[in-house]
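Heads up, one of the protein chains got dropped from this complex, but the rest are sitting where they should.
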Amino acid sequence: MMKEKLWKHISAVRTQSPLVQNITNYVVMNNTANALLAVGASPIMAHALREIDEMVALCNALVVNIGTLDHAWSDAMLQAARRARALKKPWILDPVGAGATSYRDQVLSRLIALRPTAIRGNASEILALANANQSRTKGVDSTAQSSEALDAAKALHKLTGAVVGISGETDFIVSDQPVIQIHNGTPLMTRVTGLGCSATALIGAFLAVTENSAEAVAAATALLSIAGELAEKNSNGPGSLQMNLLDKLYNLTEDEFKNTLRIEA
Amino acid sequence: MMKEKLWKHISAVRTQSPLVQNITNYVVMNNTANALLAVGASPIMAHALREIDEMVALCNALVVNIGTLDHAWSDAMLQAARRARALKKPWILDPVGAGATSYRDQVLSRLIALRPTAIRGNASEILALANANQSRTKGVDSTAQSSEALDAAKALHKLTGAVVGISGETDFIVSDQPVIQIHNGTPLMTRVTGLGCSATALIGAFLAVTENSAEAVAAATALLSIAGELAEKNSNGPGSLQMNLLDKLYNLTEDEFKNTLRIEA
Partner (left out) sequence: MMKEKLWKHISAVRTQSPLVQNITNYVVMNNTANALLAVGASPIMAHALREIDEMVALCNALVVNIGTLDHAWSDAMLQAARRARALKKPWILDPVGAGATSYRDQVLSRLIALRPTAIRGNASEILALANANQSRTKGVDSTAQSSEALDAAKALHKLTGAVVGISGETDFIVSDQPVIQIHNGTPLMTRVTGLGCSATALIGAFLAVTENSAEAVAAATALLSIAGELAEKNSNGPGSLQMNLLDKLYNLTEDEFKNTLRIEA
């Protein structure tokens, strides 16, 4: 069943060690590289336009995260996405701060048009992204719960074909399969910067080892949430949580995973 | 009294969760985002000129840190500071490496002219900044003690109106109120990169919750120094100090704060 399938993907990442190209933000580069290494993947961080084509060709998946966006980087992101699409390699978009500025929304519209395999964001970002790309009235509620963004995610999936992951207290994965809900994690994870970005990076690795993109998003999401939940037991705050989470991504056992996972699919 | 006031500001940050826009250096982005999250604030890291105006409008305070300065970033810093000033939002300047190169001093002069609400640096930086902006003979002593920079801080405050924080074994806060001295912290903190930058980021959060800028600088300075001092008790070196410090910023109690604070005001 689903628990079995997701664990199989976790094992596949550990065994196959997919090469994941990241064009991501400055804040989280270190964390997301460490998260990828901890689950057994191989991160590459490179963004120069002059080498994008060669880098994407080397990799098994591409991660694009617009956190600390600027002009030079958006060109690289667009070219990398184009190249990934041409080479039929999976790529995932993290629309950090969607809706916060018109500049972000413009760049996101261009990225969305390149049809990411998956999109992962929080409820506000998914709402903003769906609204901006449907010419509907923009009404981003920064306190939006992930369940409120479900309709937006469905519209976004319809528009782009991408599997859409909404992070929150409950994580939702929207695709052409029934919506998957994951009820793991802990509120303390919101006090550590970049764990959403780490989720996106891990999804990148999982997209590289399975054709079933919804399962890839679910496996990576579950893995990170469970690692955070188990890590919290030995943590005194966000500093030790970040450290213990990396340890747990690395040493999580099949039993721990299956006994902790709370999933509806 | 002062202990009471400062704790009130710490509680206010935890409750109000101010949104703090950071244009800071690559080295410390992760740490400072985590420090802001740990005290209950919400960090934003964005620097693209195209979105600066919208981002500053969204935020409750702005942090400008010139650590890994370059041409593109200084334009964004200047525009963000202009915008913060126009919108009457508090902003703080961290003059990293002031006096080290003429380029830094030129950019700093332009930033200073935009009248930061607060400035925080070590003794050498405050001395360099004051000297460079008074056309006096430049005599930066990199081994300067924070007490030696007191006169420079007073001149700088007179020139700019900014509250000036000098970090060191004793921290000084210079404003139109009596000089505040804080005697907390531990030498091991100097072996962790970016704790000065973290202090600056936290000050940004505190400037957002009180009109009394001197108290804001004092509260953030005291919080970080006390967290470091208490964190050291469980630390074997700079690695565990950084982790324990983030935990302590998050879980510091009122009793711990008041019993540990050594302040003269």
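By written order: A and B. Residues from 1 in each chain.
By definition in this document, a residue touches a chain if its C-beta (ideal position, glycine included) is under 8 Å from a C-beta of that chain, and two chains touch if they have at least 3 such contacts.
Keep in mind it's a predicted model, so treat the numbers as computed, not measured.
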item: Which residue of A:I10, A:M55, A:M77 or A:A98 touches the chain not shown here; value: A:M55
item: Per the touch definition above, residue among B:P18, B:G97 or B:G185 touching the missing chain; value: B:G97
item: Selected from A:M45, A:L159, A:V179 or A:A265 as touching the chain missing from the view; value: A:M45
item: For subunit A, residues in touch with the removed chain; value: 26, 29-30, 33-34, 37-38, 43-51, 54-55, 58, 72, 242-251
item: Residue numbers in subunit B that touch the chain omitted from display; value: 25-28, 30-31, 67-71, 97, 100-104, 190-194, 235-240, 242-243
